[in-house]
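Excluded from the complex is one protein chain; the other protein chains are retained at their positions.
Chain nomenclature is as follows: A, B, C, D, E, F and G, assigned in order of appearance, with residue numbering initiated at 1 for each chain independently.
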Amino acid sequence: MDQHKARKLLRQVADGSITVDEAVLQLRKAPFEDLGFAKVDHHRGLRTSAAEVIYGAGKTPQQIVEIAETLRSGGKKTVLVTRMDAEAAGYVKRSLPLQYYETGRIGLIGEVPVPDGHGKIAIVTGGTCDIPVAEEAALTALALGNEVTRIYDVGVAGLHRLLAHTDEIMSARVIIAIAGMEGALPSVIGGLADAPVIAVPTSIGYGAAFGGLAALLSMLNSCASGVSVVNIDNGFGAGYLASMINHIGVE
Amino acid sequence: MDQHKARKLLRQVADGSITVDEAVLQLRKAPFEDLGFAKVDHHRGLRTSAAEVIYGAGKTPQQIVEIAETLRSGGKKTVLVTRMDAEAAGYVKRSLPLQYYETGRIGLIGEVPVPDGHGKIAIVTGGTCDIPVAEEAALTALALGNEVTRIYDVGVAGLHRLLAHTDEIMSARVIIAIAGMEGALPSVIGGLADAPVIAVPTSIGYGAAFGGLAALLSMLNSCASGVSVVNIDNGFGAGYLASMINHIGVE
Amino acid sequence: MDQHKARKLLRQVADGSITVDEAVLQLRKAPFEDLGFAKVDHHRGLRTSAAEVIYGAGKTPQQIVEIAETLRSGGKKTVLVTRMDAEAAGYVKRSLPLQYYETGRIGLIGEVPVPDGHGKIAIVTGGTCDIPVAEEAALTALALGNEVTRIYDVGVAGLHRLLAHTDEIMSARVIIAIAGMEGALPSVIGGLADAPVIAVPTSIGYGAAFGGLAALLSMLNSCASGVSVVNIDNGFGAGYLASMINHIGVE
Amino acid sequence: MDQHKARKLLRQVADGSITVDEAVLQLRKAPFEDLGFAKVDHHRGLRTSAAEVIYGAGKTPQQIVEIAETLRSGGKKTVLVTRMDAEAAGYVKRSLPLQYYETGRIGLIGEVPVPDGHGKIAIVTGGTCDIPVAEEAALTALALGNEVTRIYDVGVAGLHRLLAHTDEIMSARVIIAIAGMEGALPSVIGGLADAPVIAVPTSIGYGAAFGGLAALLSMLNSCASGVSVVNIDNGFGAGYLASMINHIGVE
Amino acid sequence: MDQHKARKLLRQVADGSITVDEAVLQLRKAPFEDLGFAKVDHHRGLRTSAAEVIYGAGKTPQQIVEIAETLRSGGKKTVLVTRMDAEAAGYVKRSLPLQYYETGRIGLIGEVPVPDGHGKIAIVTGGTCDIPVAEEAALTALALGNEVTRIYDVGVAGLHRLLAHTDEIMSARVIIAIAGMEGALPSVIGGLADAPVIAVPTSIGYGAAFGGLAALLSMLNSCASGVSVVNIDNGFGAGYLASMINHIGVE
Amino acid sequence: MDQHKARKLLRQVADGSITVDEAVLQLRKAPFEDLGFAKVDHHRGLRTSAAEVIYGAGKTPQQIVEIAETLRSGGKKTVLVTRMDAEAAGYVKRSLPLQYYETGRIGLIGEVPVPDGHGKIAIVTGGTCDIPVAEEAALTALALGNEVTRIYDVGVAGLHRLLAHTDEIMSARVIIAIAGMEGALPSVIGGLADAPVIAVPTSIGYGAAFGGLAALLSMLNSCASGVSVVNIDNGFGAGYLASMINHIGVE
Amino acid sequence: MDQHKARKLLRQVADGSITVDEAVLQLRKAPFEDLGFAKVDHHRGLRTSAAEVIYGAGKTPQQIVEIAETLRSGGKKTVLVTRMDAEAAGYVKRSLPLQYYETGRIGLIGEVPVPDGHGKIAIVTGGTCDIPVAEEAALTALALGNEVTRIYDVGVAGLHRLLAHTDEIMSARVIIAIAGMEGALPSVIGGLADAPVIAVPTSIGYGAAFGGLAALLSMLNSCASGVSVVNIDNGFGAGYLASMINHIGVE
Partner (left out) sequence: MDQHKARKLLRQVADGSITVDEAVLQLRKAPFEDLGFAKVDHHRGLRTSAAEVIYGAGKTPQQIVEIAETLRSGGKKTVLVTRMDAEAAGYVKRSLPLQYYETGRIGLIGEVPVPDGHGKIAIVTGGTCDIPVAEEAALTALALGNEVTRIYDVGVAGLHRLLAHTDEIMSARVIIAIAGMEGALPSVIGGLADAPVIAVPTSIGYGAAFGGLAALLSMLNSCASGVSVVNIDNGFGAGYLASMINHIGVE
């Protein structure tokens, strides 16, 4: 029951067109969100930009098309589809203006918004194998209105390569540090930069990497301040959170 | 070698007062940070406010006093001491203006800065047992120039208590959600609010809680977007990161 | 040896038609269950309704047909076949009146009994991916004589969706709460409702979900009272137990 | 806002003593539970009997006394205090009519209600070391209005001892099966009895028992139907859930 | 109901001194073991020698005395008390002829039986720290009628020390191999000897030993045939099993 | 260097046909086993019967044929091939008298020896899914000269089925208890029988079974005495060890 | 900026052809490694021999060819390609002089350097299944200028086989000990030899081997001194490290 409906109901009580008992009943049945203090469909919604995201895994191409069309008819200018394979993308392209990025397995329908955050989001990976996760993060951030700097394959075992990018890293407002294997990258970056670092462990590695567990534990124990961690391979989550941080206080 | 020294060296080369070979030697020996693209003592430094933090665990009270005095003589107006027990606090108080907060095992030397972030940081806990971790986060955030809203003991098993604070939670710029046991709080809050949620698992619980592992895994798998996780019981890290986010783009 | 046989044996002893020694031998050899204090084939049996279940995994379609025919000729009106793929269902349909439900990979042979429990069993899932497990639970409960309410895709990250179903949830006698990823659903429902909650972790998720371990630990540590847990993806077990609870004291 | 308050508010709107706007404001601010579709303080509350429980761990004796007095003055005839040590019990006894049961580390203030469930709750343990957890369950169930049958030290390695209690086990409406070490008891009981079995792993054991993990995993994998599991050593949770099940449909 | 009682009952039926109905009732109530196909108190009992064992952990000295006296009055010539500390031993000694072996924390009441097994049991340890577990095994085996050869501190990192005992090891009928840390001893011994090897991991070690887990896994994966494993630190279990094997077919 | 060779060498020294120096050299170079106190090729060898085993996994059919022919030409009357698929068996059959048992994935070349152990080996499984592991154990035991009793699908959740086999179980000299899921079978059997129980966890199960880990931990923590454990799915190891125990002291 | 470039820059400053300010700018922008105190591309580089390695996994044959050609045109005489399948090798062979070793999945382009280390590297495996990892190590060591001794299939369960190679093992300067299953080999070798032992756990095994975890833990807990461990299946890492050790102090 939104404020308008509540107001209408109370006016009906005031003018006697419904009884108090009937009003009590309607109040008890009113869905929670209608009272105005919860977000409608929030858990799938993105910030109040014109963008929306569809989690593509487990959805048929036809379902993706239908959801995307509904969102677009509802006014969304940008629709992001994550975890979508090339075949599904081919299908969607037939009916919608989809740009497909195979590396990040992500599709963009509609226009990319003009960046309006505080600054740049730097996306840094330890190796080339981490790039698919990085691209998922990068395209998510782009679709949500952020400028993105990609710095790939600068793992800590070749420090000079990382240090060669010091200026780009230090000038970012938010940093997404992505690494598999020993997962040391976020700690080193957290020490270099004075910005929030979102650490993303990847499932890259073998043996005692245990599918990303080694990197995950490493990142959770980072001795650098300002580092927090999302789930293994969760590029979308990192990109979404980075965008949220980059728009703090932006009206 | 900072720019002044580099400039001086080059001038000496230019005027012939040192040879090229000597200059090469000096350049090779110059400590990395002197070239100006790394921060001095960054990993212990906080943002460019007047505050500094001392990790108290494993330090003698005398060591804490000495470090604090050095920092204060170096211009720091606020010094935070974390993981300090009451006995150490008693010792420090004799020579320094320490405010000691026993619950969070944290001490504040000097004045609390005026908040200058984008908005409030909400600190929410699932139970009363999580409060020590929450207080560590709260006092860290306060000492770094943030306004803090404490919302304690609103675990997901009593949803009405959490929902009663919907307005406070939704108006925060950053949220720190702290919970032990099943660690569900950040997911629920991540669904309600449109702000970054820093999840802190605590070691509260028994049996299959495995010292915070259950809450940690739960938080890493949050189905809400905008949630990231720090180490178990890491109240300081959460407070520090929340402050960093709350000051994005603040000059 | 059931009571009739025991009685007959004793009468033979009484009338001298067999010797004491022969009777001792027969008593020692009598299978345990025949003495009347164990249930015949209990571990596969269901409560004393007319229903029986066949665990389909690892059985050939031909084996399923044979077992089902034996059960039906033994008087069972309803036979449930779990974990059966579509191909096997096609085979069974040729000789038996099978209804196949592909989502839950479950088949029903015969009629669905009229519900005779205390009330409704609510089956709630966090996401759409959890629905196969939910359907296994739902069809099991239906086949065992229960009224079932399905409430799907109401995960805790979108609380309003869950709260919109408050009445249905609170009016259920037993609740089955099914979730993967962070597994927070049972805790929230356990706080809302005053009925036993059977929590089912699912293997949905990736990375630190570790095949359902995160959800499992989360559920075991639920801070809500009245919650217990079954194995990962064990929809059948939850439906069976819910039916058992829903028929407590029903003659 | 309970129905009485809502009704009063609406009457005030109806008679014009408050404006519609003021009423809207009050409705929005009303704590969720006041609308009548959530339980007041549910997560600590027990079913609608006259009993209430205080989790004693981490509370001072003085705090326990204060909470208990508040509950009693609010009409609760029975107050259960769990995880309370003997010293705290001694303190509470001075001001309240406490019965203290040291084995289960539990205290009962006030009268034990007359059992009003469907039938008996059988509490079965594998060894004598499991008895403290069993007593926590037993006294919880008693305080909530249940008849309890204790069957202790009947582990599966001495099957005759367990089978000697077949009648008691089979006549129970709900069974709580408590075991450490290999945790096999619930599986065996689940095969014997036709009632819901709540399995409680205990931290009893050494070496590869890993603090109850072995028993926990064993119970989750029970091949018997009708078995569900609560957290390691969670006697209270088992007793509470058993009572809830034993009162299904009881008005 | 043993055979004598069953025979008596049947004779009473035969001579009409009890009715068939009364006999049926008695049969149903007869504890399982009385029918003669289960062992009385088996799980605590040892093989049909004159020895019996009391698990001392968690028992008061007074309880130990009482149980031991009951056993001795029941005809047991040897009573073994495991996991008993020196203080308890002192108490027991006052009333019973106890020999206390502090290293193995084990006490022997009564006489040690004359060995009557097939041959010797060799008890081998990797280090000196494993000796307490070894002594628990050794004294258990001695009390159950076995000849024991102790070969201590012959870990695989000093192979010559182990090989110096090749004859003793190869002439044993059963071998108990006890090791912590990397747990390699049983594999090496399993390769040298042609007798069953009972491997006992110990909790000796630090770091990645994880309380005996490393040794346990190592032993379970032994590439030598004829090796089986008991729980971490379970010297008693190994000694008991070794004795059982050493008496196979011994009348 | 076996005794014959050593004796010959010494005689050569004694009669001067070789020098002392040459003898020293030969002694130092003599492979360890030749001195007579180690077994030739022991780790692949079986006891001193006429049987030998080939581990088929990872070997080509051609390799299996070659090894088998070598063994047979060396006097082995029985050759066992484990972990061999049907296709390989077909190949081997063309050139050797192979009996192939598909369930246990095991092949027998040559004649099965006449049993010469102390008694029977009982092989018991919890479910029908455990039968492949059981057959691997059974055929191994048969090939090594043992009489085998198979008791399958008698899991603890249907106790009457297990108890119906009490006589067979209690009359066995050695028992192999095989179970997946909760792994409770060895504990129950260990309580019933007075013979060594070799517990074999299987990887049967799903979810929290974790590939046999639950059963493994359960078995290691068995509260019954006389139980030891081999690796998950290690039917061969159990059969081999059981045979070894069954032949203790048999000349 | 290497020394030559730095020297040139300084000379330009000295002769006035560039200004001091321009030189400062160039110094600050110079990649870190150019200053001469970091190694160019070190993390992929090998020691200062003429050899280089390409990690083949995840690279297309075409990419491998391109990288190899670049390296060879840059003066590398030997290029090693690891984790390359036979198909890729076939492709590369068409344009480059590749020697392909299928067992170790490794390819060598160019000439094998003349060994110039302190002595031999012994590569020892427990079983034949470990040979692929061993060959990866062996060929890496060969390509880096080492003499290699292969000692395969000498697991600890057949000690005589290992001891037969004592001389070869004891005369090696560095030993690589490779084993799966229980991973005991490095401990035994560490006790025999007086050289550094690099332990490589392999993922060989099943059940409680947990993909190499058992061997890994075993090796980390080795009771022998001089043993260190690399990742599961990391033959390349072991070969590289062994070469590094074997060339210590070699100019």
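Going forward, contacts are C-beta pairs under 8 Å (C-beta built on N, C-alpha and C of every residue); 3 or more make two chains touch, one makes a residue touch a chain.
As the structure is a computational prediction, the values presented were derived from the model and not from experiment.
Enquirer: If you put the missing chain back into the full complex, which of the shown chains would it touch?
Expert: A, B, E, F, G
Enquirer: Which residue among G:18, G:96 or G:245 touches the omitted chain?
Expert: Of these options, the touching residue for the absent chain is G:245.
Enquirer: From the listed residues A:18, A:96, A:112 or A:157, report the one that touches the chain absent from this view.
Expert: A:157
Enquirer: Write the list of chain B residues that the hidden chain touches.
Expert: Touch set of chain B with respect to the missing chain: 29, 31-33, 38-44, 58, 201, 203, 211-213, 216, 231-234.
Enquirer: Spell out the interface residues on chain A facing the chain that's missing from view.
Expert: Chain A touches the chain not shown through residues 126-127, 155-159, 163, 181-184, 187-188, 190-192, 205, 207-210, 213-215, 217-225.
Enquirer: Pick out the residues on chain G that sit against the missing chain.
Expert: The list for chain G reads 37-39, 42-43, 46-48, 118-119, 163, 166-167, 170, 173-174, 190-192, 194-196, 198, 216, 220-221, 223-232, 237, 240-241, 244-246, 248-249.
The rule is simple: only the chains that are shown with their structure count from here on.
Enquirer: Which chain pair is joined by more contacting C-beta pairs, A-B or B-G?
Expert: Looking at contacts between chains, A-B has the larger number.
Enquirer: Approximately how many whole Å separate the CA-defined centres of chain D and chain E?
Expert: That gives a centre separation of 39 Å.
Enquirer: For chain B, what residues touch not just one other chain but two or more?
Expert: 37, 155, 157-159, 163, 191-192, 207-209, 220-221, 223-225, in rising order.
Enquirer: Applying that definition of touch, give me each pair of chains that meets it.
Expert: All chain pairs meeting the touch criterion are A-B, A-C, A-D, A-G, B-C, B-D, B-G, C-D, C-E, C-F, D-E, D-F, E-F, E-G, F-G.
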